[in-house]
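Pasting in a structure now, in structure tokens, and then I'll have a few things to ask.
For this depiction, one protein chain was excluded, whereas all remaining protein chains were kept in their positions.
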Amino acid sequence: MADPLLLAAYILIFPGFLFLFAYSMVFEFLDRRIVARMQNRVGPPFFQPFADIVKTLGKEVIDPEGVDRPIFDAAPIVALAAVMTAFLYVPVIGASPLAFQGDLVLVLYLLTLPTLALMLLGWLSRNIYAAVGGVRAVTMLFIYEVPFFLALVMPTLMAGTWSVSEIMAWQKEHLWLAVLQPIAFVIALIGLQAKLERTPFDIPEAETEIVAGPWTELTGRRLALMHLANQSAAVAGSALIAAVFLGGPALPWASGSAVLDAIAGFLLFLAKTLAILLILATVRGATARIRLDQLNVIGWKYITTAALAQVAIVLVMNAWEVGA
Amino acid sequence: MTGPSPTLSRRLLNWARGKSPWVTIFNSGSCNACDIEILACLMPRFDVERFGILARGSPRHADILIVTGAVTRQQAPRLRRVWEQIPEPKYVIAMGACGAGGGVFQGLYHMEGSVERVVPVDVFVAGCPPRPDEIINAVVTCLGLMAEDAAHGGRAWRMGTAPVPGAEAST
Amino acid sequence: MTRVVVPIGPQHPALKEPVNFRVIADGERIVELELNLSYSHRGIEKAAEQRDFIRALPLIERVCGICSHSHTTAFSKGIEEIMGVEVPPRAQYIRTIIAELERMHSHLLWLGVAAHEVGFNTLFMWTWRDREAIQDTLEEMTGNRVHYIMNEVGGVRLDLSPLQVEAALVRLPVLEERIRAYVEMVEAEETMLTRFRGVGCLSRDEALCFGAVGPTARASGVDYDVRRDDPYLAYAEIPWNVVTDTNGDVYGRTRVRIGELGESLAMVRYCLEHLPDGPIRVSVPKTAPPGEILSRYEAPRGELVHFIRTNGTDRVERIDIRTPTLANWTSVAHCLIGRPLADVPVIVAAIDPCLSCTSRITVSNRGEDAASGTPPRTGWEG
Partner (left out) sequence: MTEPVTLEMVAGAVEGVGGAERVRANRIRVRTTSDNVREAIQRVNRVLPCDRLISISTVDTADAIELHYHLIGQHRTIVTVTVELPRDKPEIQTVSDLLPPAGLYERQIHDLFGVVFRGHPGLTQLVLNDDWPPDEHPLRKDWKPDPRTFYGGVRQQEVG
């Protein structure tokens, strides 16, 4: 896609930012609807996320006294920007045009920025709940980040490349990586659930213990942007896992025209990301919130050892060329 | 704030405000019957999430403050502070007989009496405790007020100044 | 980490009512705790002294919204005993039905709130959905979902028609099956169990020493239940047994409360089927002879005590209400010391606090660093 106009359209409109916001609203709507149906409730109408964001944008912005305004404004914007750029490298309608060797690592690091922004917000808002919430957010980061990175690095061992699009292409000839590396797939899902701070891992934002954690002092557009960043991270995360583990938008057989490919790829992308959303929402509806020290025990004792076991298995498989 | 014909963005904002009223509950020393009835609204049978109503923990995220109970003297300054924390545009619903005039606890030595004496109230709900569907009706009335205020540029015209001719006083 | 003072409440989503904890936490571990419950003190006892028996009942009913029937029954039972009035058996049975229905809806409410405290909102929604069935039954019988004002000195205001009895009986099997589902869920749901098991432990003699009452005490093996020790209303004639448990933590209290749900349901069914006929009210003199009574009642949260002193007029000379949550605060303060901050809502919710009943404070400070787990001294410094 050398043509700059088409590239700009790719980035700004279709599989770029506009699509990301729209799809993150659809994601949130489906998530709330699934959990509501699990709880025997009707759930919100389809335009609810859009109305929530527009309303919060229109609310008055209150700065807690003595807070450092510029950074307090900048943190949500940085979080949203990080997630938006991460989404560009994730294939949506076929290999992403901006792909390069190592964009998997870039996407992973960009996806951790929202948590750091949350920590900054919690620490800056001079509110005891927010500070405790911020510290919890970062403590949790150390627990789930190691297995999450391991789980997403293992496909590179097998596929032999560091680019998300090439891993996706590699899966065209071979089985899906979710089949070849099931443990890594499960750990990636757990990591995504923890990264998005959804029950059972919504410890920083534990509504009943520390009011709203780092979110307590956010009002008006800061709250809207941070909420959008969180939802977009959900889309970007599940798109990443869909691409890396479930083959992403690549079609096994190459049909005639490129446009048909793109449409079929896009439908595959939608199906896979919604499947991941279904898993995340069911887990959110069916579990209680575990404590930070319990998460610490589970995180290090079970999840990380499982990830290391998976690495050993992958090395063995590579040695015997099982996958190739 | 609004010209005679509101711009598109203003109309969009008014629509959004009507569609996603976030509520925070403040128990100012009530017998907690009203609080259970508000929670019953969030439950599957009455399910206010259909209207976009969410109960938020922090007053910073709320649009509507529901005050239950006649205000005790200890809780009055806190109620005042929580009300000030809520960003504009904010509305207050006083629950039940206690909110309106102290109800059964009228004149007790540790009671402030009606919620009106502490924060300006927009909607009173009758009943002790009001049924969940009456509470939902109160929130819907509040949304009606919100739309009315948006048309006349903020709550000032309704609270302080004489009612604008043609717009009848709030319920 | 340095010691951090974390104020929880009075405006806090976990607490449905205004209580203020000043928790002094060392890192995430609680070292010292100060509760301030004066937010819902209304001065009911002073007002009750200025009202005659008929006007006092609506006021005493609104001491607490969840256990309103408990307060009016304890009050009218006490006055009736001072007057030496014999309440007809049908009224006793109707009072027992409403009392047990109130216990059921209170326990279901608690189960939902406890699950909400640990973030398990699905159980919160389910339990409250089933609670609506009980609310409908109560509304049919008494006309109001909460604050039924069924009681009157000398009997009951409204009679139960056969249709109402039939409608109530129809709902019980559905509830029974749901309660069985909750029993399995409490045993099986792993993430909730990790938050409930081993949290807020109270040994048997600690429960006795700190004066815990109701399900909180029965979960630690303390076998006190006013309905059996000092039988009132129709509890002597109904076949039921006290539910106790031995593991004394939040999990044990959950099991006791769910067990009591089943017991109450059986009791309501028995009362509805064996409802004696006859009058529902007895005419009562306007004034009560001078006397004093300690009227005890087993409210859903524990033993409720009304100390009533009358002086021959139609008003009460003094009514001293000691509510179950007041008795449980001491044991809560003890359980919280040394626990992580995240457990405060769970442990507090475990005693199912009804703050509108109480407005007391307890100060518990172990002096030495609780994190080291040294056994607490019995003394209670300010």
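Note that the chains are named A, B and C in the order they appear, and that numbering of residues resets to 1 at the start of each chain.
Please note the rule applied: a contact is a pair of C-beta atoms (placed from the backbone, for glycine too) under 8 Å apart; a residue touches a chain by one contact, two chains touch by 3 or more.
What you see is a predicted model; the values in this text were computed from it and never measured.
Student: Report, in label order, the displayed chains that the undisplayed chain touches.
Tutor: B, C
Student: Which one touches the absent chain: C:52, C:140 or C:317?
Tutor: Selected residue, touching the omitted chain: C:317.
Student: Pick from C:211, C:262 or C:340: which residue touches the chain that isn't shown?
Tutor: Only one of C:211, C:262 or C:340 touches the chain omitted from view, namely C:211.
Student: Provide the residue numbers of chain B that touch the chain removed from this figure.
Tutor: Per the touch rule, chain B residues meeting the hidden chain are 71-74, 76-77, 80, 109-110, 112, 117-119.
Student: For chain C, which residues reach the chain that was dropped from this view?
Tutor: Residues 37-38, 41, 43, 45-46, 208-211, 224, 229-230, 292-294, 296, 303, 305, 307, 309, 317-318, 320, 322, 326-327, 329-330, 359-363, 378-382 of chain C touch the chain absent from view.
Operating definition for what follows: only the chains that are shown with their structure count from here on.
Student: For chain B and chain C, let me know how many angstrom lie between their CA-based centres, rounded off.
Tutor: 30
Student: Give, as an integer number of Å, the spacing between the C-alpha centres of chain B and chain A.
Tutor: 37
Student: Quick one: chain A and chain C, Cα centre-to-centre, how many Å?
Tutor: Each chain reduced to its C-alpha mean, chain A and chain C end up 44 Å apart.
Student: Could you check chain C for residues that touch two or more other chains and list them?
Tutor: 12-13, 125-126, 129
Student: Would you mind listing the residues of chain A that make contact with two or more other chains?
Tutor: Each of 39-41, 207-208, 211 in chain A touches at least two other chains.
Student: Quick check: in the complex, which residue numbers of chain A touch chain B?
Tutor: 32, 36, 39-45, 47-48, 50-52, 54-55, 57-62, 207-208, 211-212, 215-220, 223
Student: Hey, which residues of chain A end up touching chain C in the complex?
Tutor: 35, 38-41, 128-129, 132, 199-200, 202-203, 206-209, 211, 285-294
Student: In their complex, what parts of chain B are in touch with chain C?
Tutor: Residues 26-37, 39-40, 43-45, 55, 57, 59, 69-70, 72, 74-75, 78, 82, 103-105, 107-111, 128-129, 131 of chain B touch chain C in their complex.
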